[in-house]
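Got a structure for you, written out below as structure tokens; questions coming shortly.
Just one protein chain is left out here, and the rest sit where they should.
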Amino acid sequence: MSKLGDDATTATRTLRTMWQIRRFEEAVDDLFARGLMHGTMHLSIGQEASATGTCFALRDDDAITSTHRGHGHCIAKGADLERMMAELLAKETGYCRGRGGSMHIADVATGNLGANGIVAGGIPIAAGAGLAYQLQGLDRVVVSFFGDGAANEGAFHEAVNLAAIWKLPVIFLCENNKYGMSFSTEKSFAIENIADRAVGYGIPGVTVDGNDVEAVNEVVAAAVERARNGEGPTLVESVTYRWKGHSKSDKNLYRTKEEISEWRDRDPIIRFERSVVERGVLDQAAIDAVRAQATEDIRTAVRAANAAPDARPDDLLEAVFAPATA
Amino acid sequence: MSKLGDDATTATRTLRTMWQIRRFEEAVDDLFARGLMHGTMHLSIGQEASATGTCFALRDDDAITSTHRGHGHCIAKGADLERMMAELLAKETGYCRGRGGSMHIADVATGNLGANGIVAGGIPIAAGAGLAYQLQGLDRVVVSFFGDGAANEGAFHEAVNLAAIWKLPVIFLCENNKYGMSFSTEKSFAIENIADRAVGYGIPGVTVDGNDVEAVNEVVAAAVERARNGEGPTLVESVTYRWKGHSKSDKNLYRTKEEISEWRDRDPIIRFERSVVERGVLDQAAIDAVRAQATEDIRTAVRAANAAPDARPDDLLEAVFAPATA
Amino acid sequence: MTATPTAPAGTTDQGRVITYSEAVREALAEAMSADERVFVLGEDIGVYGGAFGVTGDLYHRFGAERVRDTPISELGIVGAAVGAALAGMRPVVEIQFSDFTCQAMDQIVNQAAKIHFMLGGAAEVPMVLRAPLGSGTGAAAQHSQSLEAWFAHVPGLKVVMPATAEDAKGLLLSAIDDPNPVIVLEHKLLYRTSGPVPEGAGRVPLGKTAVRRRGRDVTIVATGVMVQRSLEAAERLAADGIDVSVIDPRTLSPLDDAPILEDVSRTGRALLVQEAPGHVGFTAEIASRIVESPAIYRLLAPIRRLSGLDVPIPYAPQLETAAVPQVDGIVDAARSLMKDS
Partner (left out) sequence: MTATPTAPAGTTDQGRVITYSEAVREALAEAMSADERVFVLGEDIGVYGGAFGVTGDLYHRFGAERVRDTPISELGIVGAAVGAALAGMRPVVEIQFSDFTCQAMDQIVNQAAKIHFMLGGAAEVPMVLRAPLGSGTGAAAQHSQSLEAWFAHVPGLKVVMPATAEDAKGLLLSAIDDPNPVIVLEHKLLYRTSGPVPEGAGRVPLGKTAVRRRGRDVTIVATGVMVQRSLEAAERLAADGIDVSVIDPRTLSPLDDAPILEDVSRTGRALLVQEAPGHVGFTAEIASRIVESPAIYRLLAPIRRLSGLDVPIPYAPQLETAAVPQVDGIVDAARSLMKDS
């Protein structure tokens, strides 16, 4: 299997996606800071390789379930940047018409079954989508993203077991960024690797460097192949780090500046750039162009989203139930 | 450490307890069949060694949490047979004054924190009691009984993890009787031994022959020692079998007659009897006497319970809240 | 679609009489036969046939894939149904006792009920939860609750409580058709009761209140097993010369309140009967609808709620009976309403 950085086209696409995620979230951070955005936000800056490497191992018709920290997953799965930004800006043109916000972006049509405000809420849903594909005789797979903290919810346990006993085509993708809000994995687990939990369900568990987009991609691709072949689920632990606070109100009291700066030095985007330059796949000029392009992609999205009409409160009651069609 | 069958006194006590459990449940079965008992029932006939071996590894001031299939746990922990029977017969003198019935017998004073109608409901409660003892600086331990089926509830997962990270003095005692109602462990788990789930929490896991009362006792005693020493919880899987249906409405469609009769041949009581006779600790006359005594114990309990006044419906509303005392 | 059935269960002049359980099973079988997307899942619903025998032989008729036994993992199962529904299936989950919805509340309330709205209409969650509720079996506090008020309070969830065999079938079929999550709360004591379910009886629409009996003096509104008890009370009251209506909302959310308001406006007296504890229960909503409407001006007596005591359901039979309304209590309440006015 070839790696994401082996050819210029794929490397460009990979890099552009990672920069789009980074720039999207920088824009969000900025809009919040300037009081132009409402609600709450959870940024995945520093974790771009995990989202990108994973989604790039999927087909378009495969599905994901995502989390409160889900912008990266959405973008990597192919979401429209303008509709995403419009949602965050509470616009009628947003993915959820302004009803959901950052924590509920979904695009069921393109296989994004939804971010989730509930920690671990998406994990059983992913198992269920996998069950649907199995029953439908399709060879689609589902990736369920969730955090280290989510692995201590009952929902994780029940869903992984269902997938294991029914050999569902699901990849449980645990993004271990060392903290569930303020609580470190050293405190919340008595084991080294969350992937070891796989033993209890009789499925493979793999720990991968989540800041290495190519490594993530390879590990997930293998798990996807297993799942597509009817061999059942895999638990993948992608070890990474979030640079920013948990959400806007975080004072980072639970971790050191040194730790943050160590991880900033392991920037997954720069790392991939270095690697493809070293391997001669892209040159610096190409890389600069990709970054500029991503920056421009986001600017365009913000501009268009800003110009869109605000979400309308007039039909709230009618929007609760889906209308009968048949 | 000496085994339960090494001396005559302990062997007698062990045997009497197992026979009391057997006779108690036979009496219950009979009362139900004759329409003299109300509600539902879950018999643990065939599992007496698991309850007895475990509780005999505990001090009086240690605690247990039990299950819907809890008569054996209660008796082995020292419950009063008459008050138990009175509860099942819906009498005012029952442990719960007729409010709880079979699934809610508790004796908080003697460390039985309660049976539970909710599968896995007692597991987090056990962790909490362990936490209380730890905070109180006591060296008490808690055993949480639960079934194989319960190990697939989120409550199991969350509670075991809490105990693991806080090194709580808890023994998670999974009575694997091969079925959660009609669903076999082959179908509900993709692993051989439920004890392997311990790996995911970083605690020891042990599988033991649950029909060998001495083996259960030894394994639990070791786990209790660990817990008392502040070394944290253990997951013990006690492999056993229930001879009777899940509850009164069970037609046993999910298992074969052969399987049942194979396991009947492994009767844990007879096995212990044979072993102590072989070792010369008790002779057949002594064994017959113990059995007769247990039979008599239950007859007395049934007679006394039957004669007790029915539970009174007059103060239901006042019984909902505990009155303020301080 | 059939017309709103208004006959009390037990009459036989409408043809075939089957049990409530059989009616549920028939609906499941018809739905599975008609639509490949429909499948049922839950604990012990396969070879065991369901804790209350409701799925019965469906496992043998439709196979282990579509009549799917699950581990004891209510949260996981309901979540799996949400996911399967999002991915194009029409799952029907059996929760063995409705008390165990407590384990699955996140997926029911935070996920299933909200997804359509939260995603701005971009997705649907066509799933059904069937869950037996109620007391009367001696199963005590953790197996006997009536939690319909909770579910009715959740926007985005439809709530159904069939009181007759015909409704058990017809409302379930409609629930399976519905593009929204629907919880069907079946009363355990009704499973073995029988009622007319004409061959080929089909859908009973959601959101349509049924008038089970029309009287002059008192409007009784009742749900679940209380419908039958109210009809029995009505017979006894009739012998006394008190002529009551018995109205069964059937769908608790969204609620069709017009037939209730109309009837109360006519009788001037309302007796609201439920098995669940009274405090913040479903009938409080009925009382409120009445007194927010012009019907308030027609009241001849204060409204009377007759509910379960505000206690957990006790085990002992005499306590259990005392904890929830019985026919005698309904008769007495109706009589005292007549005296109050």
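Going by the order they are written in, the chains are A, B and C; count residues from 1 in each one.
The working rule: a contact is a pair of C-beta atoms (placed from the backbone, for glycine too) under 8 Å apart; a residue touches a chain by one contact, two chains touch by 3 or more.
Keep in mind the model is a prediction, meaning the values are calculated, not measured.
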item	value
Chain not shown: contacting residue from B:Leu162, B:Met181, B:Val276 or B:Val290	B:Leu162
Option touching the unshown chain, where A:Ala222, A:Ala304 or A:Ala319 are the choices	A:Ala319
Touching the absent chain when the full complex is considered, from A:Arg22, A:Arg69, A:Arg83 or A:His104	A:His104
Absent-chain contact - pick from B:His104, B:Lys187 or B:Arg242	B:His104
Residues belonging to subunit B that touch the chain removed from view	63, 65, 94-100, 104, 106-109, 113-114, 116-118, 121, 123-133, 135-136, 142, 154-155, 157-159, 161-162, 165, 319-326
Residues of subunit C in contact with the chain not shown	99-100, 102-103, 105-106, 109-110, 113-114, 117-118, 140-142, 147, 149-150, 152-153, 155-156, 252-253, 255, 276-277, 279-285, 287-288, 290-294, 296, 299, 302-305, 309-312, 314
Those residues of subunit A which, in the complete complex, touch the missing chain	38-40, 87, 90, 96, 98-101, 103-104, 116-121, 149-150, 152-155, 180-183, 187-188, 249-251, 253-254, 310-311, 313, 316-317, 319-320
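As a working rule, only the chains that are shown with their structure count from here on.
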item	value
For subunit A paired with subunit B, centre-to-centre distance based on mean C-alpha positions, whole Å	45
Centre-to-centre distance between subunit C and subunit A (centres being mean Cα positions), rounded to whole Å	41
Per-residue overlap in subunit A, given as positions that touch at least 2 other chains	154-155, 157-158, 161, 165
Overlap residues in subunit C, where contacts from two or more other chains coincide	70-71, 73, 75-76
